[in-house]
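Just one protein chain is left out here, and the rest sit where they should.
As written, the chain order gives the labels A, B and C, with residue 1 at the start of each chain.
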């Protein structure tokens, strides 16, 4: 509730000390994208909300590459909704251009999972967008935050 | 560039001291929304990216209520792209539910404009989402950040 | 299945003769829209898929105006998915422009409901888009087409 009253979003991530796993890796998962017409806006560039779709796709495909099918994960009664998004837009991406959405899990703290993002050109010399997305584990049936992440997910994330 | 290298997004807003206008107001502009099927995802709740559409609509309609038509603004060669987004998701909004997107300009610093958001139920007793969006003034022809915001915009924002 | 083999989509609606209700009305339900940045594409006009969102919103709000809350309808175990869409794009709608999405139920045939659309300017002198959307009643639990539409829906639609 105090969070809700404060729209300035102070980064109080450091408060949560009960981290069960520090899993920062140097390696990024790379997900290629192409700017199609439906991604653009009147400025001829990618609309700022489109990046959230790409970041979600990259995250789901990163998990799939590690053996976790998010569709199955949901069928098993789990869910990983987004609870926080922080994005910086550095350069615009234009209609028809190609880019790489780079993502890596930065950290797990309790049932929170932090994913970092960099969206760059193919050479990696230009960064269009950088960001972080925070997920939290949910028990779909109870509609509540889980007390701990399910083993099938932790086993997958350890591979990162 | 150093921004791009740091995806943790340290909140360095306070560095920019050349503020030309401190315009925080107590008053929120209120923009009502209804959750339609296309706003939802498999969880039966609003997909996290949908909120960016609503926040953009609320911002554009807030400016319109002050006499600035954003469509005209663009035709005149200006643009206010989003350069930073910070969103916290507190409670989910379900299919068919109604909510109020509350927005207010928090501050102008140089050519940067900060908008705060709270998305709540009608009574204001539940906050679903809170966030901040940062815009920057762009000269469309030059494709560059403006040295100062155009008077027609500043005159409008002062009304806030 | 034979439908699936034929992508040319012959209009075989006339085959279904078991119509339970002929409900064409002269009166259109009117749903106003404004073209915001997220609705547009690189051409500065509304992206062609955006219209489906607006048509869905207009349909849901038309039902609400008749006393049927679609969110409740879904909670009760029913659903009205789209099974066919036919749209013609006559004129483009530009960034910042306003329009009216006009819709009316054209007909009910068994568990199929046909909705007609015209998206025009405020005066009605320019038609941007015209179209038809076909819905079918589904029992969510069984995942099957209903044998007949639920009375609460028929009672609502008769008001049209």
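Criterion: a residue touches a chain if its C-beta (ideal position, glycine included) is under 8 Å from a C-beta of that chain, and two chains touch if they have at least 3 such contacts.
Nothing here was measured: the structure is a model prediction, and the numbers come from that model.
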Which of C:34, C:82 or C:146 touches the missing chain? It is C:82
Could you tell which one of B:40, B:86, B:103 or B:120 touches the chain left off the display?
B:40
Contacts of chain C with the missing chain: which residues?
1, 3-11, 42-43, 45, 48-49, 52-53, 56, 74, 79, 81-90, 92, 116-118, 127, 130-132, 140
Would you write out the residues of chain B that touch the absent chain, in ascending order?
37-38, 40-45, 47, 49, 95
Mind pulling the chain A residues that touch the left-out chain?
34-38, 52-53, 56-57, 60-61, 69-72, 74-75, 94-97
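Throughout what follows, only the chains that are shown with their structure count from here on.
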Write the angle of the rotation needed to overlay chain B on chain C, where the fit uses Cα atoms and the result is rounded to the nearest 5°.
180
Far-end chain from chain A, centres as C-alpha averages
C
Chain B and chain A are one sequence twice: same or different residues at the contact, by the over-half rule?
same
Here the gap between chain A and chain C, centre to centre from mean Cα coordinates and rounded to Å, is 35
Take the average of all CA coordinates in chain B, do the same for chain C, and state the distance between these two points in whole angstrom.
31
Provide the list of chain C residues touching at least two other chains, using ranges where the numbers run on.
37-38, 95
